[in-house]
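What follows is a single structure, and I will ask about it in a moment.
Shown here: the complex without one of its protein chains, the others still in place.
Right, subunit A next:
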Amino acid sequence: MKSKLEKYVTQIVQQTDCSKEEKEDLYEELLVHLQLSKDEIMLEEGLTQAEAEEKAMQQFGSESVIGNQIQQSLFPFRKELQLTLGISSILFAISAYMFHLLVEGNAQITWLILFIGFSSLLVFIPLQQNYTFNCKRWLNSLLVIHLLTAIYGYLMVNSIDHTASLGLTIWVWLNIILSIFLIYQATTHDINSSYKPIKLIHIMNITSGLFISAGTLFFLWGYLFAYGEVRLTILLNLIPLTIWAASYYIQTKMAHKNKTLTITLAFLPLVCITIAVLYFFIGF
């Protein structure tokens, strides 16, 4: 059974978005520091072990504040950037919805609810200090969904023949760029600096993933435009994205075992994308 001090340190560590190894290191460091502090208090003030533990924790500060400070020092500006993206997106959602409603007479209610919902999560998660939902996996999932709804918002405002459309288009693209930046940051920032290649692997995979996702969305749109209905063959459009996801998963598992093969696998989609883009635009 964990002591009160151990539970206290665990609560602090849980609020950080570190890898398992980093959390273990941080836990060890904090626990040792607090135990030394407790021993010092016991010696100097003649308190019991329980009383000294309580005082050491009191002097160190509240778990939420300390956890937040460590998180901030490990991931500088993430909280601010998340808040900026969330607030900016909420304001954009309101503006774009009203713009579309007043100019086109279209009430995009489903999009409004989804975009305000996802944007609100981006605001509430850093504010309410619960890092259970601020871990990389949750945050990236939220950012990707937010990105998709933002792209739909771009298509919405871009479809309107109005001078205000340009301003809203620039606004939503700033949100999209910030969203993509946060995906890169959330995925790569906390990687153990002792093993650089995995950071490169993540960057290459996110880059190729963005291009493949954009291509998939384009072909899904083309499919629906051509056939006007959803058929089973629509799943064929998802093959490149599935291969990319499987390849990314395999790379993360074998990154420490076979560096050359992993980097080659990560590099391959980028080569394919470059060839496809050159073929599409230049038609060599």
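Side notes on the structure shown:
Assume contacts are C-beta pairs under 8 Å (C-beta built on N, C-alpha and C of every residue); 3 or more make two chains touch, one makes a residue touch a chain; residues count from 1.
Criterion: contacts and distances are computed from a predicted model.
Entry comment: the absent subunit's protein name, as recorded by UniProt, is "WD40-like Beta Propeller Repeat", drawn from "Cell shape-determining protein MreC", "Monovalent cation/H+ antiporter subunit A", "Adenylyltransferase and sulfurtransferase MOCS3 2" or "WD40-like Beta Propeller Repeat". Within the complete assembly, A:I160 is the residue of A:M42, A:I160 or A:L220 that touches the hidden chain. Residue A:L127 is the one among A:L43, A:L127, A:L155 or A:I170 that touches the chain not shown. Residue-wise, the contact with the chain that is not shown comes from A:M98, picked out of A:L43, A:M98, A:I170 or A:A214. In the full complex, subunit A makes contact with the omitted chain through residues 64-65, 68, 90, 94, 97-98, 101-102, 104-109, 112-113, 116, 120, 123-124, 127-129, 159-161, 225-228.
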